[in-house]
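Okay, so here's the structure we're looking at.
With one protein chain held back, the other chains of the complex are shown just where they sit.
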Amino acid sequence: MAKEWFRLTAHEIRDAVLGGAVSAEEVTRSFLSRIEQVDSKVCAYVDVWRDAAISRAREIDARIRKEGFRGALAGVPISIKDVLCTKQGYTTCCSKILRGYRSPFDATVVERLWEAGAIFLGKTNMDEFAMGSSTENSAVQLTRNPWNLDYVPGGSSGGSAASVAADEAACSLGSDTGGSIRQPAACCGCVGLKPTYGRVSRYGLVAFASSLDQIGPFTKDVEDCALMLGTIAGRDPRDSTSVDLPVPDYCQALNKDIKGLRVGMPREYFTEALGGEVREKIEEAIRSLEKLGAEVVEVRLPHTEYAIAVYYIICTAEASANLARFDGVRYGYRSPRATDMRQMYHLSRSEGFGPEVRRRIILGTYVLSSGYYDAYYLKAQKVRSLIRQDFVKAFEMCDVIVTPTSPTPAFRIGEKTDDPLQMYLSDIYTISVNLAAIPGLSMPCGFTKGGLPVGLQLLGKHFDEMTLLRVADAYEKNRGFDIGHPPIN
Amino acid sequence: MDYEAVIGLEVHVELNTNSKMFCGCSTTFHAPPNTCVCPVCLGMPGVLPAINRKAVEYGIAVGLVLNCTISKWSKMDRKNYFYPDLAKNYQISQYDLPLAYGGWLDVEVDGRTKRIGITRAHLEEDTARNTHTLGGGDSGVDFNRSGVPLLEIVTEPDIRSAQEAYAYLTLLKQILSYLGVSDCNMEEGSLRAEANVSVRRVGDPKLGVKTEIKNVASFSGTYKAIEYEIARQISVLSRGESVVQETRGWDPDRGITVSQRSKESAHDYRYFPEPDLVPIAVNDEWVEKIRASLPELPRARKQRFVTQYSLSEYDAGVLTTTRAMAEYFEETVRAGAPPKPAANWIMGDLQALLTESKQEISSCRIAPSDLAEMIILIEKGTISGKIAKDLLPEMFATGSPPDKLIKEKNLVQLSDISELESIAREVIAANPGPAADYRAGKTKALGFLVGQLMKATQGRANPKLANELLIKELNKIS
Partner (left out) sequence: MPKLTVKDVEYVAELAHLTLDGATKERLAQELGSILEYMDKLNELDTSQVEPMMHALEMTNIFRCDEVQPSLSRDVALQNAPKTDGEYFLVPKILDTE
């Protein structure tokens, strides 16, 4: 039986391919047959680029042979969230309004992975326009949690997280506006990173909320996370909000001790509201960090209780403008029933967008509308300042902050879709991070008795992904359990 | 009862940068539809804008010449509304922090100076163009203009008449052309003016209800539209009715403004700061660098022409109407032509040729150095002024230098005495009557004989010499 290359991490694959132990083509075929085998159950992919992946793998093999190509991701099969523009295939954000849309360009992150020798397997499922935390808002399909197919994979990048967890991709790219990388990473038991706002170019990311969106990787371990971040980070002249700071070698963060490092526990995050198994696992993880020499300190984030209100004002306001371009004029869905211009707009948008997207557009339009701007949008931006200051102050007391990623593990499919406010409230631990523009990483810290992964979230100072990765790597190597593989074949 | 008009103007100027405001597409005007477009200016999913530095610098330059304060801190905002010509269904503009604000411009009206306040000048992006002439039930959208940088210049409601509005627009256009920041071509829509017009009783401190006049294709159209609108509003008020706040278009054929009342509900643009762009911070150093690079403006240049070239106020004014003409004049002088004849040729014969062929001086085929050479040849007596008048159209049509044309067409002035003497003799012999008349004391007959001599030499004879030699020959025989 052929070796199960799909089980390996990206750095293992890269080393095997560059070391001549296996060809990129064989690795790619191994992943493609894994997809064929399990994706009918997981439904992580909305589009698999089988032929393109194989010919790309052959190209990489030839370049290694002929040119001595040594790309950092040579031969590594990667999946891409359908919110990122790719010339290959379609870019639909899992929305009816973009069905069949072909992007004339590749997102900057996609270009950078390509240059590093990655092989793209296809596009992954997501909540429509990244709005949701369960991937149930996809207009295409339901994605299931590889650890238990009755459960959601989290969202909005649920397809990406599931593809990595189910060994259908070595790594994936997702986007995170309020937790859309970290929360599904927690649900699916993989490593997910939302970099500092401005660290990674957003060019080619279909915008949800421009001041919060950031692209980041899903990986099987922290080393791969460092590898992916180092590949995609850096200034891009096409994104004016990407920062011109040198990109460090993030792999230098690995295999370091964390003695004397101060780990902050925000008092506001560990209230009685956080209960059960999640709290247990997080406290266990904190004890592991202590054992490794870290000093645990309590920090305060006093404006935490306002974060969800702030977040849902800002993200819906920005989304209402960002999604205005979907009008059936230049691309996308145009209602066949439209006979005049007004109908073209109204029917195309009403038929093309799903209910959650419509709800957020309406809310965002309302908070910006005449007479309400100051009360909602301006007020929210002021409180956003306070939330950012909270973190700046907290980081005077500590080097990283540790929190749960989500108050609960993955929930059952269909369990929570009724009450939008209840759904929004489950984003409590992730959204402040986007508001403060700091980096956040989620990694597995154990399983519930029911066998669902629990996510530990580590937060860092602006542009200090190094420390984040250092702590994550030290914890990963000493956490005392093996993630293993989900029971799916 | 006496009414007075209160008018404010909003002018949109397309800046003539090479590339668009937020992307690298060309701003060229004459391109086939949808060929100067990219994902950014088509508002495709996933794109981000990046500000063109040149557009910001042009905006600052305009702010400076309009005596504005340049904002130390300004930002871009999103203005949200749906229209097929708006790629993203929001326009990136500036809302509460414009690039420049609080300036003024002095205009001359009937010999007196009127100061018009400039409220603000802000950057934004132009929209696409809709075509309704494709036939069928559809309109077409061409995104070539989508994203071309625009500067919107807004005046205070300081203007009191159509005449003042016209003077402001003319001067503004002249200044913008001088700065070189815009082609200011109204036909191509690179300069668009909208007028807010209201009337009130003289002495009433309160403003009346205003109407907004849009879609006027020329300054004279704006002039007429404002005049009409003032009269219309006065007559509405005189009847005891009230003016409706609305947008009105100008119908040049009927010479009236017409209501363009829209069905759509009130505009609610939901401005908010553009999160994809960072703020613009302009420090003194940057402002001074731009100030130092500003060209001489029309008024200063006119004064310099009067003193430096001893031109009349009138001539200096005409020559400085456009920067291109002023520069053409100065290059001609620099190439050696004396200023006064250079001015006369440019304002006279050359301008006539340009007008006749509907050309701008910037595209004139006569190089200033060639015009200078022609003037020098006249001064030296190599060609006559009369010949030059025929030569100039040749130069204009062909772009050839004067010496080449003179040689080709054998136009050199005949100053050879022996040759002219013999021609003079032939003319006298062929015209015994007038010759006898002259000799009999009818000196007027000389004119006829000179004319005959010029005709015999196709106008090439040096007129002064021809005169002298004819008199000499006539006297000799007697």
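In order of appearance the chains are A and B, and numbering begins at 1 in each one.
Keep this in mind: a contact is a pair of C-beta atoms (placed from the backbone, for glycine too) under 8 Å apart; a residue touches a chain by one contact, two chains touch by 3 or more.
These figures come from a predicted structure and were not determined experimentally.
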Full-complex contact with the absent chain, from B:207, B:231, B:244 or B:278: B:278
Of A:37, A:288, A:381 or A:448, the one touching the omitted chain in the full complex: A:381
Selected from B:130, B:359, B:398 or B:443 as touching the chain missing from the view: B:130
Hidden partner chain, residues of chain B it touches: 17-19, 23-26, 32-39, 42, 50-56, 75, 80, 82, 84, 130-132, 134, 137-143, 249, 260-265, 268, 270, 273, 275, 277-281
Interface residues of chain A (partner: the chain not displayed): 100-102, 104, 197-198, 211-212, 237, 240-241, 243, 303, 305-306, 308-310, 312-313, 320, 324, 327-334, 338-347, 349-350, 353, 355, 358-359, 361-363, 365-366, 369, 376, 378-386, 388, 420-421, 424, 437
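The rule is simple: only the chains that are shown with their structure count from here on.
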Rounded Å distance between chain A and chain B, as computed from the means of their C-alpha atoms: 56
Contact footprint of chain B on chain A as seen in their complex: 84-85, 91, 93, 98, 101, 103-105, 107, 202-207, 209-211, 237-241, 317-318, 320-321, 324-327, 329-331, 341, 345, 365, 368-370, 373, 377
Residues of chain B defined as touching chain A within the complex: 39, 42-51, 78, 80, 82, 84, 87-90, 141, 143, 266, 268, 270-272, 275-278
